[in-house]
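Complex shown without one protein chain; remaining protein chains in place.
Right after this comes chain A.
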Amino acid sequence: MASSGVNPDPAVQDAADPGGHPADPPAPSGEGPAIVPDAAVPDSVRPAPSGQERVTHRMGVLEEARRLAGLKWRILRNTLTRSTWVLVGTILGGLYALFILGVLLIGMVFLGTEPLAVVTTASVVAGSAVLVGWWLMPVLTSKADATLDPSRLALFPLSTTGLLAGQVLGAVIGIPGVLTVVALLGWLSTWRASPAAVVAAVVCAVLAALLAFTGARCASALAARIAKGRRATETISIVSLLLIALLGPIFTSLASGVERVWDRLPGWAAVLGWTPLGAVWAVPGDVGAGHWGAALARLLIVLATLAALVAVARFALDRALADAAGGAARATGKSLTGIGAFDRFPARPWGAVAARSLIYWFKDPRYSASLLMIPAISAALWFLGSDSGFSMWVLPMMIALLMSYAISADISYDNTAFSLHLLASVPGRADRLGRVVAMLIVATPLVVLGVVLWLVRVQQWPALPAMLGVCAALLLGGGGVVSVVSARYTYPTPPPGASPMKTPQGFTILNLVLQFVLMGLMVLLALPPLVLLFVHLGSGDPLWSWAALAVGLVEGAVLLWLGVRLGGKWLDARGPELLQEVAGYR
């Protein structure tokens, strides 16, 4: 209770209560005197007066595990049926997973006809990848499976062993768990050439599943520990975002060197087969080939790994249970003496908004994530367009487009903090202008960098003015368009403090349409300089290139001015409604 400590009388009040309330009669406006007899407690929960019997009793470990798995199932079901769109998304995801699974199963059936050595190599490599996936995913997504979060279960009288068993069992429930189990069943069929190997594979499949699930629990515990330092979580989510963006280029470069990789696979598999990652996948091969010593040694590796994982998971669980309340994030960052960027902008409302937005571009991971996408996209385009260099033409324009598009989420990002702008009656124009100025400060160097990369690759000096013109139109004009549209239409974003990867509630197809329309509009308005760029490329006359620059700059500036005016007007008119709208995003 927030009341300050000095208060002398709660006890007195309580004591006085029965005496106090009969003085009810001056009941106002007939709101009922309402000394309702207390809601009757059902007889079933009233013990016999003398009976001191315990209503709770200790459950066995298996019973605990079963109930926890049941809890996980119920949570999963409720999450899926909460909204139609979630269900549709899950079904689509499930179909995709089924497709992958089907391909895998067919592959495994065919693999069964290959010689034992090939089967061993394939299963070690693929199996190691699966284990890596299970062990890394919780760390990368830094939220992983929070349903059986130990800190939420800390209040219940559960044994550590039962809890751990429940968590491992619970891992099976859910799409990744089911997929893994089915894939493991398929894996058994690959050993059908040798009955002894099949028997060994059954044991190994169980061990492998245990390794995967227990390892995932260890990783989640690790992730939870890391998550307590906020900065670390943000870094990790951004890095994983980058990794995902870079997957494309990585695969293309891999694909080009497929033959070389193929040749090296057996060597890798031989090494992996003696690590905790790969050992379990190689045992059936050893058994099938009659290498009993090797099989035993690998089995020892597996068992030792499993024991270590269980010990770590138990330890982490004990720590988490004992520390369930101490979840406060550590303070981060050094103390700042002045008011930072606010000193370097004019002391006007728009200057303040610009300074604040600029700080957010660097301090808020939701902004920094979109900032970090730029190098990822640059790298992807750089590698993709190795042949014609066409993609390099797109690069600077893409950066300009994405950066000006980024501020369309600004007010959604502010969430209810936007109320400060309303309370201070910031003129709509100042709000719009400040946000665009901050964006331009961040975006200009990036676009220049893109143009430099483009020049390095393409070396078309005469087209430089035209390229700059197109970028200016996209950046300035796009800023204007976004200023208008985002003053009226918003879309859900992760709320302040949430991970940039979090999917906000209530994101619908309509929001997606809005985003496409907005981008389309920005591109459409940048067409004049773009057309001039093409004319220049067609005719080779530098005049067209300079014309594109002029058109781009003028058009961009005019659009920006109009956008800030109109957007400001809309914002002035609809500020409170906008606040209500973004307040619902969580």
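Heads up, the rule we're going with is that contacts are C-beta pairs under 8 Å (C-beta built on N, C-alpha and C of every residue); 3 or more make two chains touch, one makes a residue touch a chain; residues count from 1.
Here, contacts and distances are computed from a predicted model.
Novice: For the complex's missing chain, which UniProt name, "Glycosyl transferase family 2", "Peptidoglycan glycosyltransferase RodA", "Carbon-monoxide dehydrogenase medium subunit" or "ABC transporter ATP-binding protein"?
Specialist: Result for the unshown chain: "ABC transporter ATP-binding protein".
Novice: Among A:L420, A:L510 or A:V558, which one touches the chain that has been omitted from the display?
Specialist: A:L420
Novice: Which residue among A:R298, A:R429 or A:H536 touches the omitted chain?
Specialist: With A:R298, A:R429 or A:H536 as choices, the missing chain is touched by A:R429.
Novice: Of the listed residues A:G94, A:P375 or A:P496, which contacts the missing chain in the full complex?
Specialist: Residue touching the absent chain, from the options given: A:P496.
Novice: Write the list of chain A residues that the hidden chain touches.
Specialist: Interface with the chain not displayed, on the chain A side: 1-10, 13, 16-18, 20-21, 23-24, 26-29, 31-36, 38-41, 45-47, 49, 52, 54, 230, 329, 331-340, 342-343, 347-349, 351-353, 355-356, 359-360, 363-364, 414-417, 419-427, 429-430, 495-497, 576-577, 579-580.
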